[in-house]
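Note that one protein chain of the assembly has been removed; the remaining protein chains are unaltered in position.
Chain naming follows the written order as A, B and C, and within any one chain the residues start at number 1.
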């Protein structure tokens, strides 16, 4: 695919809705182990609301679609994931402002901005056993793939692979942020639900925009 | 045995304590099916208290022992069984007043008086699926056995057999008194706990005084 | 069985000890025999209001002892009615010299024990009147049975008669008031899950994953029939229908409406049920003039709820609004 326009962003968000609906129980079960058993439910509620919103008034350019996503998720997800993913899309929108279509470097910049927003909002760092453990390596890998002259497909594939590894890397970790941190050592041995939904976020972009 | 004195009454009451302790769970399970799962617990509590009492001050004659039982059971059993068995022993004591030892006719008179008391206190009739369905046939059979010239042993044996049949006869009955009556038709098919403890009352007398 | 207890045989006494420590300003607990009495009892010249029954229904009855409600309560063992000596002692402690009302739930055991106690008290010159509460529409009534159980109406009767006593009404008038409350009140309960009495150690009945019991009492007894789980809307409709049809409650009636939790049902569900009930009453032109939602007459850790409606006139509503200061019910002070 040449570049990512408003239509592609909408396609990504709609695909995410399907993906989170399909993984609702998985994400909720992961959250039950070290959280409060609602992560999948929260995301499913949020993205379902988002799709209704997107169908009501179709945003033209990428920034508009991303901002619509941000506002809707902040309104409807709640919990920790709401402000975090909401901030992700808010920053992603800002980074894409004024562009009718995103070239590969713009796509990477969009993810970089979004992930930076998550880090600021949640004040978490790599290794805290959060969604950042999937998101940080993902943007890092995208940057590298882009530098190596990769096209959008390679760039996103690289990001998705890194996100998956980052997600798996949360299993042995002891949580230092979020609800899971209340479990102390007992949080080790479980995959972080947010890192899992974050991997799905990147992987779906790769799948939809290949 | 020739006649029933204060010692024999105490022996009966002590044996009853063992019997109800041993059947605590059975009686409670029967009560769980059509009542509130406490009949065995109630009787066990009452007769345990009674034995402590009897050991503290040993009543001389039958009436004194029976009255001590009445007062103690009324104090400690509670529920429906408390006033009912309490009244049984109160009336039994009255019927035995002034006698140092009870001859077979006196024993039958004692049971007759006690059972009449239960009927008055509870206002139940034969076939209501209560302890009376074991007690009424028991006194009836004792009377007959006595009339047929039976000794204490035969008289009590006859009473115990009739009580057992009466107890079994409660299984198909629909309860018209007590908690079980709240179940309506659902009370059918279960043996009445009070009829069961009443059968044990008579059977234990037969066993101890044979 | 996992419970916050020490010894199954000591639950009632140890819990009452905690009640006494938590509410020394309101009540006193006596142990030989066991009864709970207003801290300032007896109130001379005031009719005493006494109730009691098996424990396991908290806050009823001990939690309703205090100004404007009960002068004394006699808690029996779990689900086992109190004994005559307890009731007698409680009655004596509550007697302000102008008589005592016994509010008795209609259970064979309670009725017989209160009867025996009343005889003992009258023998000592204390004027005692007993009113039997029997508001449970789930039980068919008949001369040949033990009759209907006393359930939710007991809570309302204790509040309303307690207020009348506080106002200085005499025994005759309070007795008549209590009968009026009972005659105008109807209740029905249901269970999603049974309860586990500490001494028994196992649930009082088994319920399948998708089953509920309709028409349960408050002693862990099974109900009148077992049916499939249904949405709260349908369960509330079934109970309301049975209650309204029984009195019957009519358009224009004002009622005190209680949605009571059986012990293990969270408030979020009870308020949802109240919403359904209130809507159902509205469509029938019945007005919920006063509302009570929460755990008032429970069955240990049973999950489920009961609904009680009391047709109320101005006098009953005024008595309802009078100040009450007890551990379980408090307003106006």
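Simple rule for what comes next: contacts are C-beta pairs under 8 Å (C-beta built on N, C-alpha and C of every residue); 3 or more make two chains touch, one makes a residue touch a chain.
Keep in mind it's a predicted model, so treat the numbers as computed, not measured.
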Partner chains on view for the chain not depicted: A, C
Contact partner of the left-out chain, one of A:84, A:160 or A:208: A:84
Identified contact with the non-displayed chain, of A:38, A:112 or A:164: A:38
Touching the absent chain when the full complex is considered, from C:14, C:40, C:140 or C:172: C:14
Residues in subunit C touching the chain absent from view: 2-7, 11-12, 14-19, 21-23, 55-56, 58-59, 63, 78, 192-193, 209-210, 212, 229, 231-233, 235, 263-276, 278-279, 288, 291, 293, 295, 298, 300-301, 303-305, 327, 330-333
Sites on subunit A contacted by the missing partner chain, in the whole complex: 28, 32, 34-38, 41-42, 45, 74-84, 86, 121-122, 176-179, 181-184, 186
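Methods note: only the chains that are shown with their structure count from here on.
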If a chain touches subunit B and subunit C alike, it appears here: none
Whole-Å gap separating subunit B and subunit C, where each centre is the average of the chain's CA atoms: 32
Subunit A and subunit B: spacing of chain centres that average the CA atoms, whole Å: 75
